[in-house]
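Removed: one protein chain of the complex. Kept in place: all other protein chains.
In this document, chain identifiers A and B correspond to the written order of the chains, with residue numbering beginning at 1 in each.
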Amino acid sequence: MLTEVHVPDDVTAALSLMASGAKVMAGGTGLMPWLNDHASPPTELVCLRRVGLGTVQVSGTTARLGAATTLSQVERDASLGVLWPVVRSIASVPVRNLATVGGNLFARQPHGDLAVALIALGARVSVADQTGTREVSVEDLVAGEASVGLVTDVAFELPAPGDFKYVKAARRRFNSASIVTVAATITVTEGVVTRIVVGLGGVGPRAQRAKAVEAALLGEPLTAATVQAAAEAGLGEIAPMDDAYASAWYRTRVFPVHLRRALLGH
Amino acid sequence: MTVKIVNLKVNGVDKALMAKPETTLLLALREHLGLMGAKRGCAQGACGSCTVLLDGDPVVSCLVPAVAVDGAEVGTVEGLADGRTLSDVQRAFVDGFATQCGFCTPGMIMSAEALLERNPDPTDDEINEAISGNVCRCTGYEPIVSAIRDAAATRRASAEARV
């Protein structure tokens, strides 16, 4: 049962409330559906609406997004065009006006497509607690089990034009969870892949980095054959599940197709 | 458990209410302020029947704790018509048979109003995206999309006429 909703004015107050056991809520699109209809232990929420984490800064090629930045803000920010297809593939307009960048890192699969993209972009988050602030990669944060403190912002280097790829397969064109999501940042130099980071969604309990796919492609040209081989390597590191959107069988079956579409564009 | 006073400007009018922690913006509007236009269809943010404008942007009000939006401006379907004169979107929904049971209609209309504020000449694809969070189970989306298209045309025509 919800016993209190705190709306602190700064991060310090939020951290002290968290230290006394309150649960963080950013946009509420993950927590509120459960709290509205189900019994729960006495729960205090710390709402991040007013703590001042809702701004986007781009300096040079570095983008820094406050954790409470909404997905709609990203969608409207002229400097974040690289993320537009990502956020527009997530939920619906009235949900994107609430849902946040930080919150998406904790969305349960098959949601959390922004986390997939941020993994591929090599993004890092600042995590604060009462002892200080540390930096961790989105990849490690999303893979971790433990509670982590308060994510205050997410930063990444804007990729060179064309280097970032994103494909989300879903049941409908808009507002549907992931069947398979593929995001990748790839640099091709003199015909071969010299740098590659691949993030995957919909194919396991968490958004994940696809290291076997990356290893299979590094140093290779991007061709139908090499991508096919990389997909086969990738099958060993995914563990899709059955849900209302697709079966594990289907996800496994179409993963290579969507990897190909993401990396080769067809 | 703390009950807090929440101030809202609803359809341009200052309102205050006493909210419990579990009082969502939707319940605040419905049960405290008597504005029944926004509906509770799922309380999961999935059906869009509770869509209202929060500081100008459409949100699913069932997922917003009222105390978190103290001081905000809220727009609901009740604020659209000017006396008996319907908004262009409302008029187009009536004329275009874009309603059937009527349960999704207020949320659908708020999403449409928000779209046309930002984008006076949307493509069908943009309309589809704007209402993708509003579930309709009986009317069918075709008359709804076509009503929004008609409303956009009417709004553009009256904007031109004013110039």
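One rule holds in what follows: contacts are C-beta pairs under 8 Å (C-beta built on N, C-alpha and C of every residue); 3 or more make two chains touch, one makes a residue touch a chain.
Assume contacts and distances are computed from a predicted model.
Chemist: Can you match the unshown chain of the complex to its UniProt protein name from these: "RNA polymerase sigma-70 factor (ECF subfamily)", "Fructose transport system permease protein", "Iron hydrogenase small subunit" or "Xanthine dehydrogenase family protein molybdopterin-binding subunit"?
Modeler: Cross-referencing UniProt, the chain left out corresponds to "Xanthine dehydrogenase family protein molybdopterin-binding subunit".
Chemist: Just checking the interface: what residues of chain B touch the absent partner chain?
Modeler: Chain B touches the missing chain through residues 20, 22, 30-31, 34-44, 46-47, 49, 76-78, 80-81, 86, 90, 93-97, 99, 101-106, 109, 135-138, 143, 150.
Chemist: Considering the entire assembly, which residues of chain A contact the chain that has been omitted?
Modeler: 1-2, 37-39
Everything below uses one rule, namely that only the chains that are shown with their structure count from here on.
Chemist: Whole-Å distance, chain A centre to chain B centre, using C-alpha means?
Modeler: 29
Chemist: Enumerate the contact residues on chain A facing chain B in the complex.
Modeler: Chain A reaches chain B through residues 1-5, 7, 25, 27-29, 32-33, 35-37, 45, 47, 49, 72, 88, 91-95, 97-98, 172-175.
Chemist: Note which residues of chain B are touching chain A in the complex, please.
Modeler: These residues of chain B touch chain A: 1-2, 21-22, 24, 43-46, 48, 51, 54, 57-60, 62-65, 67-70, 107, 111, 114-115, 128-130, 132-134.
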